[in-house]
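Apart from one protein chain that is not included, each protein chain of the complex appears where it belongs.
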Amino acid sequence: MSGRNFAAIIFFAIVAVFLAFGALMMHPFGEFDEENYPEMDQYIIDNTQNETGADNGVTSVVFDYRGFDTLGEATVLFTAVAGVVLLFRRLKK
Amino acid sequence: MIGMSKIVRTITSAVFPFVMIYGLYVIAHGHLTPGGGFQGGAVVASSLAMILVAYGSVWVVGRIKEKHLSILESLGAIGFIGLGFLGIILVLFYSSYEGSFFKNFLIGQNTIPIFNEIGKGLSNINTAGVLPLMNFAVGLKVIAGLFVIVLVMAYATRVKEGK
Partner (left out) sequence: MIYNVPYIAVVALVLIGLYAIVFKRNLIKIVIGILLIENGVNLFLITLAFRQDSTAPIYHGTGSRLMSLPVPHALTLTSIVIGVAVLALMLSLVIHIFRHYGTLDARKIGREEE
């Protein structure tokens, strides 16, 4: 086998071993004990109706508590549309 | 892209208004039920893509100019950023107002009687301040953006007749 195939197999084996060890040593699915208790999310769940007035917790996080991330995502969507229209401007005959 | 047969065109014209109304319902009730701007915008854009597949891209491009779609998308983006800046601009008018970027300024006040209640879980649509207006702006942006992508890629790679 050539040099490129050999290096590719070594790289793939190293990444697979790391990911398999990481998956087996995570904390059990759905249990939160004393050392990783979610304080920020508990505050958001308790005070959504008083401060925001919405019933939907996910919408209040997307638009009110973390509205800056939504601004960045709107910019990415606008840039992608502009790029696609620019690339196909000469093939429109 | 060539259109499809007469049966497909008839059924698509009959189903298209219902899918569009369902998508607009998901956008409008984004602060009460699961959904919001991005999810409802994807539903409406997929209904427009169904029209594009059934009728052919040459027929659709003859009806809709691309300039109008890009104006719609820019209106959605300007509306979203403008609602974020209004939290700061209100400090210039009322000097005792504590404002910041993206502040919810329509809640708990009595001068503008729209969207200013605090909900108690009984699905009142008059609640949640700035959030429904932001949902409409982002929904408009997603509808126009996804439809322009599909339309431009389908029109530029069509197979020419003859040759």
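Just so it is clear, A and B label the chains in written order, and each chain counts residues from 1 on its own.
Note that contacts are C-beta pairs under 8 Å (C-beta built on N, C-alpha and C of every residue); 3 or more make two chains touch, one makes a residue touch a chain.
Model, not experiment: these values are computed from the prediction.
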May I ask you to list the residues on chain B that touch the chain which is not drawn?
-> 33-34, 38, 119-123, 146, 149, 153, 157
On chain A, residues whose C-beta touches the chain left out of the figure | 8, 11-12, 15-16, 19-20, 22-24, 26, 28-32, 38, 40-41, 44-45, 48-49, 55-58, 60-62, 66, 69-70, 72-73, 76-77, 79-81, 83-84, 87-88
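As a working rule, only the chains that are shown with their structure count from here on.
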In the complex with chain B, residue positions of chain A that touch it | 49-50, 52-56, 58-60, 62-64, 67-68, 70-71, 74, 77-78, 80-81, 84-85, 88, 91-92
Mind pulling up the chain B residues that touch chain A in the complex?
-> 30-34, 36, 66, 70, 73, 77, 80-81, 84, 101-102, 104, 107, 117-121, 123, 127-131, 134-135, 138, 141-142, 145, 148-149, 152-153, 155-157
